[in-house]
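And now, chain A:
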Amino acid sequence: MSKILFSSITKKFVMALAGLFLLTFLPVHLFINLMLLKSESEPFNTAAHFMATFPLIKIMEIVLFGAIIIHISWGIFLQIQNWFARPVGYVSRNKSEVSFFSKFMIWTGAIILTFLIIHWFNFYFVKIGLVKGNPEDFYGMAHSLFKIPVYNIIYLTCFALLGFHLFHAFYSAFQTLGLNHRIWSPVIKIVALVYAILIPAGFAIIPITLWFFR
Partner candidate 1 sequence: MKLTLKIWRQKNAGTKGSFKTYQMDDVSPKMAFLEMLDALNKKLVEEGSDPVAFDHDCREGICGSCGMYINGHPHGPVPAITTCHLSMRYFKDGETVWIEPWRAKPFPVIKDLIVDRSAFDKIQIAGGFISVNTGAAPEANSILVQKRNSDEAFDSAICVGCGACVAACKNASAMLFVSAKISQFALLPQGRIEAKQRVRAMVDKMDELGFGNCSNTGACEAECPKEIKLTNIARLNREFYKAF
Partner candidate 2 sequence: MGKLNSKIPDGPLSMKWTNYKNSVKLVNPANKKKLEIIVIGTGLSGAGAASALGELGYIVKTFCYQDSPRRAHSVAAQGGINAAKNYQSDGDSTYRLFYDMIKGGDFRAREANVYRAAEVSNQVIDHYTALGVPFARDYGGTLDTRSFGGVQVSRTFYSKGQTGQQCLLGVYSSLNRQIKKGNVTMYPRREMLDLVLIDGKARGIIARNLVTGEIERHGAHAVVLATGGYGTIYFLSTLAVNSNASAAWKAHKKGAFFANPSFVQIHPTSVPQLNEFQSKLTLMSESLRNDGRIWVPKQKGDKRPGNDIPEEERDYYLERRYPAFGNLVPRDVASRAAKERCDAGYGVGETGLAVNLDFRDAIKKQGKKAIENKYGNLFEMYKTITGIDSYEEPMRIYPAGHYTMGGLWVDYELMTTIPGLYAIGEANFSDHGANRLGASSLMQASGDGYFILPNTINNYLADEIRVPKISTDKPEFEETEKAVIERLNKFLSINGKQTASSFHKRLGKIMWDYCGMVRNEEGLKRALVLINELKDEFWKDLKVTGAVSEINQELEKAGRVADYFELAELLVNDALNRKESCGAHFREEYQTPDGEALRNDEEFAYVAAWEYAGEGKPQILHKEELKFEEVEMKVRSYK
């Protein structure tokens, strides 16, 4: 049994499940973030407060962190194995016809992780008291961050890369779970595309609006 648990396919299965779970978290986060566009701070802060205190959400938070850790650590582990699988590379660049970003998941993933860490420093660590700040006024903190152009550029770039990551991830997770179907797989690809555009675009609207239109 231990062999089957640590098989390459099992690892990928776990990674795909974790990834899919993370996919469900993004729309929730986006929904709350969009309240940043309101001129008063109350709805956003209430939502943030709710997310920080509601027991079920607290449990989900643990699951979420679990998923992030598994997704990232298995991702890195599998990638290292992959590098070991080709100790001597080719001189001519591979020209196989594949979607460009599927080749760079580890890199888009790494950049997203970097952003995540910045994000934690800015908010999450404030909430749990590791970093100084006012956990009751995330609205104000967000607004002041979006006033920094460099932050906005980093933010937008990261979300663009998130989009590329999501597009391959969405389809890929289904394939890894063994869900490949003559009719449904093309549909999944379209949904993946829509999802991979809408979610990052939704997040991007906030700094763009605040930066250029306020």
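Selection rule, in plain terms: all candidates are chains of the complex that A comes from, given by their letters.
Side notes on the structure shown:
By our rule, a residue touches a chain if its C-beta (ideal position, glycine included) is under 8 Å from a C-beta of that chain, and two chains touch if they have at least 3 such contacts; residues count from 1.
Source: prediction; values computed, not measured.
This complex places one of the candidates 1 or 2 in contact with chain A: number 1.
Chain A meets candidate 1 in the complex at residues 3-4, 7-13, 78, 81-82, 84-99, 102-103, 105, 168, 171-172, 175-180, 182, 185.
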